[in-house]
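A single protein chain has been omitted; all remaining protein chains appear in their positions.
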Amino acid sequence: MPAIHTLSKLFLETREHTENLCKPLEIEDYVVQPIVDVSPPKWHLGHTSWFFEEFILKPHKPKYQIFNDDFAFVFNSYYENVGKRVLRTDRGNLSRPSVAKVYEYRKHVTNAMKEFLALGVSQEIEEILLIGIHHEKQHQELLITDIKYILGNNPLLPKYNDSFLENPNQDFEQEWIEMDEGIYEIGHNKPAEFCYDNELNRHKVYLQKYKISNKLVTNSEYLEFIEAGGYTDFNLWHAEGLDWVKTNNIKSPMYWHTIDGKWHQYTLQGLRELDLEAPLAHISYYEAFAYAQWKKCRLPTEFEWESAQDTFDWGTRWEWTESAYLPYPGYAKAPGAIGEYNGKFMVNQKVLRGGSVATSEKHTRPTYRNFFQTNLRWQFTGLRLAK
Amino acid sequence: MPAIHTLSKLFLETREHTENLCKPLEIEDYVVQPIVDVSPPKWHLGHTSWFFEEFILKPHKPKYQIFNDDFAFVFNSYYENVGKRVLRTDRGNLSRPSVAKVYEYRKHVTNAMKEFLALGVSQEIEEILLIGIHHEKQHQELLITDIKYILGNNPLLPKYNDSFLENPNQDFEQEWIEMDEGIYEIGHNKPAEFCYDNELNRHKVYLQKYKISNKLVTNSEYLEFIEAGGYTDFNLWHAEGLDWVKTNNIKSPMYWHTIDGKWHQYTLQGLRELDLEAPLAHISYYEAFAYAQWKKCRLPTEFEWESAQDTFDWGTRWEWTESAYLPYPGYAKAPGAIGEYNGKFMVNQKVLRGGSVATSEKHTRPTYRNFFQTNLRWQFTGLRLAK
Amino acid sequence: MPAIHTLSKLFLETREHTENLCKPLEIEDYVVQPIVDVSPPKWHLGHTSWFFEEFILKPHKPKYQIFNDDFAFVFNSYYENVGKRVLRTDRGNLSRPSVAKVYEYRKHVTNAMKEFLALGVSQEIEEILLIGIHHEKQHQELLITDIKYILGNNPLLPKYNDSFLENPNQDFEQEWIEMDEGIYEIGHNKPAEFCYDNELNRHKVYLQKYKISNKLVTNSEYLEFIEAGGYTDFNLWHAEGLDWVKTNNIKSPMYWHTIDGKWHQYTLQGLRELDLEAPLAHISYYEAFAYAQWKKCRLPTEFEWESAQDTFDWGTRWEWTESAYLPYPGYAKAPGAIGEYNGKFMVNQKVLRGGSVATSEKHTRPTYRNFFQTNLRWQFTGLRLAK
Partner (left out) sequence: MPAIHTLSKLFLETREHTENLCKPLEIEDYVVQPIVDVSPPKWHLGHTSWFFEEFILKPHKPKYQIFNDDFAFVFNSYYENVGKRVLRTDRGNLSRPSVAKVYEYRKHVTNAMKEFLALGVSQEIEEILLIGIHHEKQHQELLITDIKYILGNNPLLPKYNDSFLENPNQDFEQEWIEMDEGIYEIGHNKPAEFCYDNELNRHKVYLQKYKISNKLVTNSEYLEFIEAGGYTDFNLWHAEGLDWVKTNNIKSPMYWHTIDGKWHQYTLQGLRELDLEAPLAHISYYEAFAYAQWKKCRLPTEFEWESAQDTFDWGTRWEWTESAYLPYPGYAKAPGAIGEYNGKFMVNQKVLRGGSVATSEKHTRPTYRNFFQTNLRWQFTGLRLAK
């Protein structure tokens, strides 16, 4: 556990960074929710404040003045233990509280926390604080991907800013890393450092011999799959993947457009010609799987990925694995609302490993387990082959 | 047809009035679309400008500079003749163009029109102009009711302003007006004045003897119906009305809330105790019909309403009639896009007569035919009994 | 009111005729419900028996032995006053009661009725009996059209029998009948003869001058509309009609198939080449309207149809009219369950006039008002132009 003044500094930096991410936005951009998976930026700003108010300030700070009694209803995400909340599908229907009011709320909470932390806090509270900080870092990533969705699905295709680099290429040759059969240790093992409960317990797994690519699949490789008719060759797909392709008329990754016969990609810097050497992004698990089938390879399991990860370059794409999101042996969720953080999603989702260009600094690590439903594509999701 | 300088003045007043209606709004309020029937205020501002750009400036003003080529796509409502458009359900997903940009667009169009009208225009253009003005007046009414929906369904229940009076009471006794059997003339008959194509042709109908109330049904009368179990007595309802009640768990008019056992109503002035003597508002056709059944009365037809309308007070509620929205004998729709205005909605809707507290000045008249699907309630819809 | 022995004979003939209609069926054909609007034949057999049991035998026949207490639940159609019932969508999920058991039930009811009628009954019961007989005649028509749907949507396209003639041609020239402006009398006016409550009260209407065709639109005429691109010309359609065409990918009337470039039609005699001179059948109101628009004509109102009907040949197709299904002046529904027969459907449906090749003998008449939702096509629905 870091010392309290380090934590306090980290808290303030995190709060500020969240606000900086929103600087390029128009007020209107803070409000909309074009699909259920995307939340309005002002909701992220409020929700990350509510987390500190609900779990630290309300129960622990003497004489804490709640900013607005209705905000708990507006900014609770999914915590059943904490009471009623706005339906997730309705977040984009709320024009109020206004963006200005949400920033006031943030300031109110940040200041109250600063004051509170200055007095020193118990270890229990330090732990919740650390969760709160990492929780906000997660929402920083969501902010970026949600903003990309909001702008990138607007018919005017406005850019976010001129400097956000989504596509750092991997300028080296593809090679296969060979890994031996045997017992490997999986899960978090640095007690002094933060991790989520789903990274524990550290435990042994037995892996067969396998090979894993040192490089992510690129746009140009995926283009070959498209041009070879990959989206219509039913033998490559899971049955429900094929349904998804047909129902949604999927023909390419999200944000890809053909304009006058040429492939383009919407990026946070605006619409660009497709960068062929960039790592592929914005694909569903179904697409990742079908591509791997087509290459007569497969996706790695999360255990294979973790065991080999220090031999390759990672961190610009969340990488789909073949592993379902399940509890590790001995997994125990925390009691009460904090326990709702991870455990209740451990069914019908896939694990992603790595991190992405949108991930906040120091937020990911080799044992980090991200997870999403198999059809989702609005994150910077990519893929690495194994065999 | 009014003289061109009268028209020109009316045009400018109408444009200004639309903008005045939006003055109490926060920028965020301009953006959201909580249900498909409600459009974001900024969409109304843009769409009413697009109408003049599309039907007058583009085809008729020499060297007119289109403000933004993409706006036709964004602000077309339902005109199939004019090309593709944003899906109606997606209007609330668009953060751009920003509100500021939409006001720029308005100004651009208003100025170009002003310039254009100053030169004098043909009668054909005058006619389109007049339609455009009345079209904008219709959207003024929708603006008010859509704003009410946006604010009145927000958990914070913000008010619109302090002065909007929704509930002008009718301070007189209820009486039955008796009307004779015979032939009546229906439809618009003042060639010098504006009307929509659906008010023509003027034609004869034969009516049986009937009685019609001089007064709208009040909140207190409707409360009796609720308290008598009206919402669960299936004999009072149409089969599809009963389905609607059950599926949507309807128990009162829209905007009614019980707080600590007392009925309240959200109004544009904020949440208020229910005004018992005010005319009932925000009911569906199904509810109007069921109430009339319960009173052993019925709703008037639109012909009965029109024939008797000069003997009673009307104009604060749109009044549901028993009449389906159908063409009058000899109805001819205009060619091209303007012809899409009315005709294509003449199926499975009911006619409403009157006007409402949200109706713009001089926008309604005795022959005016409003129309909505039978389940809609976000307008100021009320009811008057006949028998 | 006919004498009781006449009624009794009519009752027995009607019961027998229903059973004769089912003779060509396999047991399996009695069971399925491919769409919600179609009921399984065994359900029709049971429901028409339940009607007599519920409204005559149970309340009026001393010591009547109910056949099976559960059948009221299984065979009630929509009578809220009579208690719970199997959801309409679930009728095709019931393998039991078996067909044999349903025939036993019919026999039980028929015999009990016979016994009961032999003793003489009050006028009140005679009236219910007459409704029950006409109710069963209506279900005879539904039986035929439901059987057509069940067989005609089976990939094996089995025929019903070799003798059912769907397509009696009208072998005469098309001409326009001219009708004068003026007052006409509408509604049933033969007190000695049966009619439904929705045909009353007889009342005056005022009609403008109009022309109505002496002949139904033929398949060959409708083919011209298809070949001219009628289904994609949006100016011809109501907005919701166009949605219906797109959502359901409609390109021709129901039961039309192109095989090797040639139009065929599934009929109760099996698949046949399209009979070009036959009157068009199996179209929705939307299609009827669009066709009329394309011909620069319109559909007649039900009043125009009734006023002119004795000057033209009708009875092989139910003819869509422009009229919404609404109560006549002074319409009063019967108290209790019998009152649910017509009134509660008087919203968002269109009136059809005439009769069809599937209509039972003496079941229709000039004042008969049939009604359906605007999208339905499984009846023998056609159209006649007016202008």
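Residue numbering begins at 1 within each chain, and the chains themselves are lettered A, B and C in the order written.
In this section, contacts are C-beta pairs under 8 Å (C-beta built on N, C-alpha and C of every residue); 3 or more make two chains touch, one makes a residue touch a chain.
These numbers were taken from a predicted model, which means no experiment stands behind them.
Trainee: Given that one chain is not shown, what are the shown chains it touches?
Mentor: Per the touch rule above, the missing chain touches A, C.
Trainee: Looking at the whole complex, which of C:Leu21, C:Val99 or C:Ile144 touches the chain that is not displayed?
Mentor: Checking each option in C:Leu21, C:Val99 or C:Ile144, the one touching the absent chain turns out to be C:Val99.
Trainee: Touching the hidden chain in the complete assembly: which of A:Ser163, A:Gln208 or A:Asn249 does that?
Mentor: A:Gln208
Trainee: In the full complex, which of A:Leu119, A:Ala192, A:Ala239 or A:Ile259 touches the chain missing from this view?
Mentor: Only one listed residue reaches the unshown chain, and that is A:Ala239.
Trainee: Which of these, C:Val74, C:Ile144 or C:Val347, touches the one chain of the complex that we don't see?
Mentor: Touching the chain that is not displayed is residue C:Val74.
Trainee: May I ask which residue of C:Asp29, C:Glu53, C:Glu166 or C:Glu306 touches the chain that does not appear here?
Mentor: Final answer for the missing-chain contact: C:Asp29.
Trainee: Of the residues in chain C, which ones touch the absent chain?
Mentor: The list for chain C reads 26-34, 42, 70, 73-74, 86, 90, 92-99, 150-151, 153-156, 158.
Trainee: Which parts of chain A are in contact with the chain that was left out?
Mentor: 78, 80-81, 183, 203-206, 208, 210, 234-235, 237-242, 285-286, 289, 298, 322-324, 326-327, 329-330, 339-340, 344-348, 374
Convention: only the chains that are shown with their structure count from here on.
Trainee: Give me the set of chains touching chain B intersected with the set touching chain C.
Mentor: Intersection of chain B and chain C contact lists gives nothing.
Trainee: Taking each chain's centre as the mean of its C-alpha atoms, which one ends up farthest from the centre of chain C?
Mentor: Farthest from chain C by mean C-alpha position: A.
Trainee: How many angstrom lie between the CA centroids of chain B and chain C, rounded to a whole number?
Mentor: 37
Trainee: Please work out the Cα centroid separation of chain A and chain C, and write it as a whole number of Å.
Mentor: Comparing mean C-alpha positions, chain C is 58 Å from chain A.
Trainee: So which bits of chain B are touching at least two other chains?
Mentor: Correct list: empty.
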